[in-house]
Each structure stands twice: as structure tokens, then as C-alpha cells.
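Our next item is chain A:
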Amino acid sequence: MADTLLWVLPLVPIVTALVMLTTRDRRMLSAIDIASSSVLLVLALLLAREVRASGPRAFGVLRVDDLGLVFLLLLVVLTLAVSIYTVGWLRQAVAVGNMQADSVRFYFALVHAFVATMVVTVLADNLGVLWIAMEGTTITSAVLVGYHGHHHGLEAAWKYIIVTTIGISFGLFGTVLIYAAAAASAGAGAMSWSAIMDVAPTLDPGIVRIGFIFVMIGYGTKAGLAPMHLWLPDAHSQAPTPVSALLSGVLIKCALLGIIRFQTIAAAACGPGFPTTVLLVFGLISVVVAAPFILTQHDIKRLLGYHSVEHVGIVALGLGFGGPVGTYGALLHVVNHGVTKALAFFAAGTAIARYNSRDMRVIRGLLGVAPIGATLLMLAALSLAGVPPFSIFVSEVIVLRAGIGDGHWAAVAVFLVMVVVIFAGLLHHAGSMAFGEPTPAAGREREAWSPIVGMVLLAAIMIALGLGIPGSIDGLLRRATEIIVD
Partner candidate 1 sequence: MTGDRPLELVLLELTLLVLLGPLVTGAIQKMKARLQCRQGAGVLQPYRDLAKLLRKGTVQADTASGFFWAIPILVLASTVAAGALVPVARLGPPGFPLGDAVMLLGLLALARFLTAIGALDAGGAFGGMGASREMTVAPLVEPVLMMVVFSTAVAAGTTELGALAAHRGTSWFLAWRAADFLGFAAMLVLLPAETGRIPVDNPDTHLELTMLHEGMLLEHSGPGLGCMMLASHTRQIVTLGLVAALFFPVTPMGGSGALALLLGVGSFAVKVGVLVVFLALVESSYAKLRLFRVPQYLGVGFVCALVALALRIL
Partner candidate 2 sequence: MDVGSGPSLIAVLYGAGALSALLARWSGPLAIRIGHLAALAGAVVAASVALDTLLGDPGRSIIEPLPVLFPFARLSLSIDGLSAYFLLVISLVAIAAAVYGPTYLRVYSPGAGSAAQGVQTFALNMFLASMSFLCCAGDALTFLFCWEGMTLASYVLVVSDHRSGDNERAGLLYLVMAHGGTALLLAAFLALTERAGAFDFASLRAAASSLDPATRTTLFFMALGGFAVKAGVVPLHVWLPRAHPAAPSHVSALMSGVMLKVAIYGILRFAFDLLAPVSGPLPPSWGWVVLFVGTTSAVLGVLYALQQHDLKRLLAFHSVENIGIILIGVGLAMILWRSDEASGALATLALTAALLHTANHAAFKGLLFLGAGSVLARTHVRNMEELGGLARRMPWTAGLFLLGAIAISALPPLNGFVSEWLTFQALLGGATRVHGPGGLVIVMSAAMLALTGGLAAACFAKAFGVTFLGRPRTLHAEHATEVPIPMIAGMAWLGSVCVALGVAPGYLVALLDAPTATLLHGPVASAVVTARGPLVLSTALTSSGETATSISMTVIAALLAGLAVAAWALRRGVGRAARRDAPTWTCGMSPSSRFDYTATAFAKPLRLVFEALYRPRRQVTRETAGTPYVLRRIHYAGEVVDLAETQVYHRVVEEVSALSQRIRARSTGSIYGYIGFVLGALFVALLLIGITYR
């Protein structure tokens, strides 16, 4: 049963993408969109139950283990939320003229192609397939980023394509080197991750070290780790809201999954010390680099883009601190940040639609005009800033605990200072938007229901994860951590 699930999962979005091309009617397209996302979710849950029952399953180049499952579940949940959100958002976008009526079906097709490539990335066992799927995500999302067609959109898409393609080619170079090291002992199956993992301790540390550096830079560019992060704010701010939610919420995480895959190999080959130090350095740079841009930012989506850089940095820090606690914290942070960042982008999207301006100085008094939207925006901002009742605080505490445990006092100190500084910046912006007198530019119409439903779904998950980690998710995260650290 699991094997059929494995190859059906990527097929579902591909088939939907093709079906999307056939119809023009917007209502029908949204219906198909939601239907396929819910089917995807159900299949993923079935797969999860299957894996929990009988351990990792492989089928050809695809393989699903607990680590992949964490990212798969995050992907399917966010896809469902995005499709719910898109219903209301699309009606408004077409009305305003941001989106031409006839290009809607291409938009949906591209989104589902994008989701398909991400599913393959998450399930890929063969490192080559992983790379090709990564390249696929770049191309589909590049077109989506530039979908609005105006000057900024094209510029963002152009930069996105060039920088990530270079990054990916470095990634490929690293994969080649690791394959070369593995080919000597593993023979034909050298490209499959599980095969390499079995033979990893015997690999030549020199080659693997260089390979890991190339992969770290390559997939790090895709993940938005500093100093390769400069494309991220442009791409995430110019893309349409649902796409930027997917980009920030899931795509970054898939790149991180790539890094984690290679980290396990490098840890086995040249000792855990090397990859954790590299991750620690990149994590710290990302957390530090994001701060000044968050403090003096005026564009709300760019603010959220830079904030994603900071949170990727935190995940890298978690992995860098290493050990069962640090890795557990990093994986939890991946899930938390994915959910919260998507909610933040949705709330920001509705705010921008209402004021049809991206500048935070224009968006004022949102609480007066759109109370539900404003409260959700404040909830997301507070959660992103790491305030307790929400989930991100829990994962930050675990990462901090790991940091203090291994005595990385300097890194912990920098991390704490930066978290407080960015907390101040984020709250200042969120507060200035939510409170105060609404400016005349504010649209007074009622709030559409579908974006609210999508946002409330994510907010519920966020608060639930904040108040307590349910047993099943905790078990999943624990088993995933064992794969990485064992």
C-alpha cells in the first residue's frame, strides 16, 4: 500500500496541474484546487500512518522516512491553507486587475507544478533526483514570482533565477563530489542516500568535506542563509501572496532538508564536529545580518522576507548546536516557522489589498478597519517575535537550551541580543500598522471570509503547538532526530 502511495503522491499535483489547463472558469478552478490539496493531505496522512506502523519505505528513486515526513506534512498542510486563501485572494486580485482573467488557469497550473516538484524533493532518496527536483522548483517558482508582470516582478524573478541557478550548480558540484567518494565503495547504488548512509563512515573525509561545503553554499542559497540571502527579500516580496507564503513557508524548508541529508553523510564521514560548526557559522551570520534590515524596513513583505532569513538562521543554529535537543528544536522550529510565516504573509496580503500599498507608513489603524485581520496580523507578529503562548517561543527555548548545554555562550549571547532587537523592530512595525487612526487610504469594505478561514486554520495550529506538543508529533520529531543524530 505504501509503495503505491509513494508514487501516487507526486502524481496528484501533476495531474491537477494538467486538469487546470483545461478549464477557464475561476470558480471551477478554485474548487479543483481545494479538492486536490485536501486529497494530497489525506494521502500524506495515510502515508504517515503507514510509515509509523512499518518504518521507512522505498520505491525506485523515492523513499519516505520520518525526516521526510516532517517536511511532507508541513508541505501538504500549507498547500491546503494556500488553496483556501487563494479563493478570496484571487477574486480580489482579478477585480483590482493584478491578475488577468485568462492567465488564472496558468497560475493554478504553475502552483501545482511547484507543489509537485516540492513533493518530489521531500521524498527523493536519490541525490541526483533531489537536485533535479530542486532545479524544477526554481524554474516553476521563478515564473510565479514574475507573474504580476510589472517591472519589480520581472526584476525579482530575474535575480531569483540567476542566483539560485548558480547556487544549485554548486549544489550539484557538491553532490558529484560526494557521489565520487561513495562510488569507490558503494558501487552502482552510490546515488541513493540510504545506500551512502550505510557506507558513509568509510568515505574519504577530504572529498566529503569539500563536497559538503559546496552543498552547504548551494542549498544554502536556495534556503536563504546569509550571505547568500540577498535574492530572498526581492523574490518573496514581489511574488503574489499565496506564492510567497509557499516560498517562505515550504520551499526554504525543502532546501534545508537537502542540507540535513548531506549533513548526516558528512557527520558520519568526517565526524559530527565539522558540519555542526559550518551550520553554526552560517546560522549566526543569518541571525545577525537580518537585524538592521528589519529595523529600518518600510515594505511589509520585504520585512517578512528578511525575517525568514533570521528564522532560517535559527534553524541552522539549532542544527549547529547539534545533539538530540538542538536537532529536535531545529525540526520543531521548521514546522513552527512554516505555519507562522504563512499566516504572517496571508495577514500582510489582506492588509496590502485593503490599503493597496505595501508601505507600512501608509497602513495605519488596521484594527479600526479590519479587526479580525488586524488581530491575526498582531498574533502572527507576536508569534514570530517569539512570545510564549505561541509555538516559536517553545522551539527557541529548546534551541537555546541546546546552545547553553554545549557551552556555546558567545553564540547564545549573540542569538539572544539579536532576538530582542528583531522583536523590537517587528513589534514597532506591527504596532504602528494595527493601532492609531485609520488613514483615508484604508478600504472600508467587509473582510472576505475565505482568507479569514485560511488564516484562522493556521492560527489554530500555531497556538495549539504553542500550548503543548501532541504525542504523535512529538514521536515523529523524536524519530526524525534519531535519523540525523543517532
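Just so we're on the same page, contacts are C-beta pairs under 8 Å (C-beta built on N, C-alpha and C of every residue); 3 or more make two chains touch, one makes a residue touch a chain; residues count from 1.
How were these picked? Simply put, all candidates are chains of the complex that A comes from, given by their letters.
All values reported here derive from a predicted model rather than from experimental measurement.
When you check 1 or 2 against chain A in this complex, the one that touches it is 2. Residue ranges of chain A in contact with candidate 2, taken from their complex: 158-159, 162-163, 166-167, 170, 206, 209-210, 213-214, 216-217, 220-221, 227-228, 230-231, 234, 278, 291-293, 295-296, 325, 367, 382, 385, 387-389, 393-394, 397-398, 400-401, 404-405, 412, 416-417, 419-421, 423-424, 427-428, 431-432, 434-437, 467-469, 471, 474, 478.
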